[in-house]
Every structure is written in structure tokens, then in C-alpha cells.
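Here the complex is missing a single protein chain, while all its other protein chains stay put.
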């Protein structure tokens, strides 16, 4: 019903996360009416972001660099961060949420997703090999790395996040068996319990059990 | 907190209709991970849509044309459409909604918005002058135009849409006074009443009054 | 888990419209804590409502009467109401919604529900026989009734409401065939169209078609 060039762009916008065809159509008409200069700026920003953004070679966080020599993000190179502490998260946005509370002072590792099954093909979609490599050989990535003392599995407490944490936990335990530097790593999970504003009456049984057992 | 090139694109996406900063960030990370070929296709589509899309010189509907000579959209040039019937809508999406029901066989005019006040500056934002010009001089735009017999004010029954319809109605009435070809134009409004699935108990008083008065 | 007398009352409140077991439990604890005088007043009101409330012998509207002689509600006995106009509604709440807009001046008939199928058992649940009786023999119910000139089918434009209206319409048409006083009754429906605040873009096709066809 729309002209082909509009239809095509609607289809492309419809692939954006959370966007359906109706919203995609509104995006297209927004762009059609945008002053030409603004549209060019948008196109430039889209191209720029792909050119300027690098992924940290340790944690896969995004960072911007003009120099091709810089390989690590500002967290991984920050001399104040505790390099014996590693927090494994699903996505960039989780890293950002944790940074926002300004309580965590260690390093991160971004998995890039979750596994819902433990099939090989599914596991390949997240950065498991990369994770193991960084835990076993931290010095290959971080100069003067002291190795890790604690690894926090900070996946979301959703079904997929829990399955992923369980998978990583098992893998790390198998790694630890008889492996000097890795053996003593403490593995922890974020606390489960009642969130701010939560109510006992509406809490699910698992959350309430965690809240009771973790009381202090 | 994000690298500057990401931050900048987030700000640009945040101006898209319905998009907030959190969704904008998800868009950016979606683009960062998109295969390079796909990203280039997206950028091309955005540029294309601006180059290929023309606005119909009568109704302001969008249409695609390679030839610079084509000035009218496929509705305005369709020989089967009733050219004595004009439906005034707020936006392209309203035109599309009406086309979808396949019941309307006349022409359209897209206002490009609504007026919330009747101040001159506000009225200038919508295509009032253009509308008056097309009603008074249809032959300047549509070859063999018979002039209009009925004008349907199909703005939304929202506060702004109603105000806009009222404004246009008054203007058309002042136009009609002593003006031969315009004098006999019938001005109509879309019927107000209960929508499909609506319930009397939850209908507002205005809707229920319209439903009662318009019974048949 | 609750004591039996609480559990029993929860079950009874759970049968109230819109009430689930959790809300029912809150009702019970509300009652347990209510000052004794207030609880007694509530119990008295519940008993009162059953004793004092009568159903109008013409329209089935509820009304309160101390005298057992009064058979008709205040609408049916109001000398100003137009007794040749009948509006058929599903429930009391629909009658009240229509009264609230102060535009309707005829009589009502409360069906007591809708039919979803046209099976005999289903039809028996609503007051079809009573309706037919009142239309054919209005003088048996309303003194000096002039008979009906117009019957408004004001069921909700939901699937059930539409099916019920269709059923009544057919029945009335079969009644009219060769039946003197009934023959000339006009049968109407509430207007369908866009409700206040509705938008063309989000209107379903049926509503939009009605709005277009019913334009005026």
C-alpha cells in the first residue's frame, strides 16, 4: 500500500527491537519530514557509530577510540578498579546498570546473551570460550593482572539467566579441579530477595524463600 | 556514560516518535551488532526514501516516482475515483486507514496535523491555504475536475481534531457565501457513535448521545 | 489455611462479580475489623435491599416501594415520558447510562442479558416472552398506552449484543407480518461510529466503515 521505498524502510525499522510495523511507519514519516540537514546528521551518526566503536578485547564493553592501538575500555584500564574481581553480565545495559549504582569496583565480562538450552549450537552464541580464556589467562589481556579471586555471576534471575549462570558455574567448577590459579576462585551470585517496594503478599514463593533464608 | 558517538545516536533516536532514551540505546546496540551489509542497506534506504518520495501536488500523499514530471499520486490520477468527493484527514496514516476499508472512492487532502488554538501561527502549521486553493481552483490541480460536491471533515474526534474540523467548517462556510462553484458544497462529518465492542455502560455521555441521536 | 468460617465467606465473596479469592479475603478481614454497629448496618442493608426492591412489571427496572400495590417504576409512570417509544437494553446499568445523558424520553425494557446462541435454552435466559407480550399488549401493562411507534434495539455493539439485537429484530419482523397494531413499528439501532477521543488510525474496520457510511 505504501510506495516501495517507504515499505522497504518500514520493514527494516520493524527489525529494530520493540518496533512493530505501525511504529516503523511512524519512523519513516518522521524521517520524510525531517529537515535535510538533520537527516544527513542521523545517517552520519549511524555510520560513525560503526566506525568509531570498538569492543574491549577483555570485557567486550563498547568504547570509542581514534587510535587503533587502544584495545581495552576505560573500565579495564582504570588503575583504581579491583582486577581480581570479575562480574559476568548478559549485556552492555546490565554493565551500565551496575556502574550507575557506583558500588562495584571490579571488572566485567559481557556474555552477549543467554543460553536457554545447553546444546552446543546454543552455547556458541554467547562468549563462553572467550570467558574461559580470560579466566585462565588473564595476563594475556590485562597487564599485571593478579588473577581472579571472585567471580560474580550477575545474569538476570530469569529462566534463561538462571540456566546460563548454572552452566557457567558448572564449567568453572570443572575448570577449577586441579587447576592451580583457578582453583581458589570464589563464585558468587547476586542476592535474591524482595525488591524495593515489593510486598510479601504478592511475592512469588521462590523470592520469599530467598528473602527468608537470606535474612540478616 | 556511553562513548560520545553512541550517546549522540541515542539522542537522535530519542527524537523519533514514541522512542525514549532506553529504547534508543537498544536501537544503537542493535545497529552496532548488525552485519555491515545490513547496516549499509539501512543507511541506503534512509537516503533513498528522501530522494524517491514525492508529495502529491494535490493531496500531499506520498508517492514514489523516478520521473520528475509526475506530480499526482495514484489516488488522484485514478480515473475510477470520484473527483467530486473530498475527504480531509490529519495524516497519511488516516488516509491509509480509510483506504484499508475499501469503501471510500473519492479524493483526499492531508492537512499535516491539527490546530489546537486558532492563532495565526498555529494555523500556519497545517495546510489551510493549500486546502482553500484546491477547493476554489480544483482545475489548477486535477485535469477535468468537476469541482467538489461534498467535503468530508475526517479529522479525529479528539479535542484537537474537533477544533480543527470546526475551524475548517467555518472557513468553508465563509468561502461559500456568494461564491458560485463553492456555494453548493455539502460539508459532512464522520458519524459519531458506539465503536465495535463498545459498551453503553462505559461510553462517555457525548458518544452515547451521538449514538442515540444518530439511531436508524 | 484460613479458619472454616473465614474460608466459607471468602468462597461466597469470590462469587461476586469481578472478585477473586485474594480480594474476597481482603473483604473478610475488612468485615472482621469493622465496628460491630457498622457490620450490623451492612447486614441490615443487604436484607433491606431484597425486601424493599421490586421489579417494574413493565420494564423490569428496580424500584423501591412500601406499598404492594405499586407495580410500575417511576419511569413507566412518569406522565411526561413518551410511551410510544421503547428502548430495549441488556441491563439496569445500561438504562442508567442512558438516563444519565438526559436525552431519551421514552420507556425501557430490560432484557436481563444477552443470547450468544439462538438455542431455546439460551433464549429462555433473557426476557423474550415478556418483551413480546409487552409489545403486543401494552395496554395490559401501561394504562392508556398508545402502542409503540419506535423500538430502539440498544444492546451493546459486542458480539453477544449484536446477536441478541439480530434475534429480536427477526422476531419483531415476524410479529409485524399481518399484525395490525405492531405492523407499523419502526425498529432502530443506536448509531455506530467513532467514539469521543477515538482515532481513525486505531479504529477497527467495521467502526470506520460505519463512521464513513453514517456521515452527515
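A, B and C label the chains in the order they appear, each numbered from 1.
The working rule: a contact is a pair of C-beta atoms (placed from the backbone, for glycine too) under 8 Å apart; a residue touches a chain by one contact, two chains touch by 3 or more.
Treat the numbers as computed from the prediction; the structure is a model and nothing was measured.
Trainee: Determine which of the presented chains are touched by the chain that is not presented, and list them.
Mentor: Over the full assembly, the chain not pictured touches A, C.
Trainee: Consider the whole complex, including the chain that is not shown, and state which of A:2, A:16, A:60 or A:104 touches that chain.
Mentor: A:104
Trainee: Give the residue, chosen from A:118, A:139 or A:200, that touches the chain omitted from the document.
Mentor: Of all options in A:118, A:139 or A:200, contact with the hidden chain holds for A:200.
Trainee: Using the touch definition up top, pick the residue from A:72, A:89 or A:115 that touches the left-out chain.
Mentor: In the complete complex, the chain left out is touched by residue A:89.
Trainee: Just to verify: which one of A:135, A:154 or A:172 makes contact with the chain not shown?
Mentor: Missing-chain contact among the listed residues: A:154.
Trainee: Contact with the hidden chain only, please: which subunit A residues?
Mentor: Contacting residues on subunit A, toward the hidden partner: 89-91, 93-94, 97-98, 100-101, 103-104, 152, 154, 156-158, 188-201, 203-216.
Trainee: Contact with the hidden chain only, please: which subunit C residues?
Mentor: These residues of subunit C touch the chain that is not shown: 1-6, 8-9, 12, 16-18, 23, 25-32, 36, 39, 41-43, 45-50, 52-53, 62-64, 91-93, 96, 99-100.
Simple rule for what comes next: only the chains that are shown with their structure count from here on.
Trainee: Just the chain pair, please, that has the highest number of C-beta contacts.
Mentor: B-C
Trainee: Could you put a whole-Å number on the gap between the CA centroids of subunit A and subunit B?
Mentor: One centre to the other, that is 42 Å.
Trainee: Between subunit A and subunit C, what's the gap in Å when you average each chain's C-alpha atoms?
Mentor: 57
Trainee: At least two other chains touched by the same residue of subunit B: list those residues.
Mentor: If we look for residues of subunit B contacting two or more partner chains, we find 91, 93, 100.
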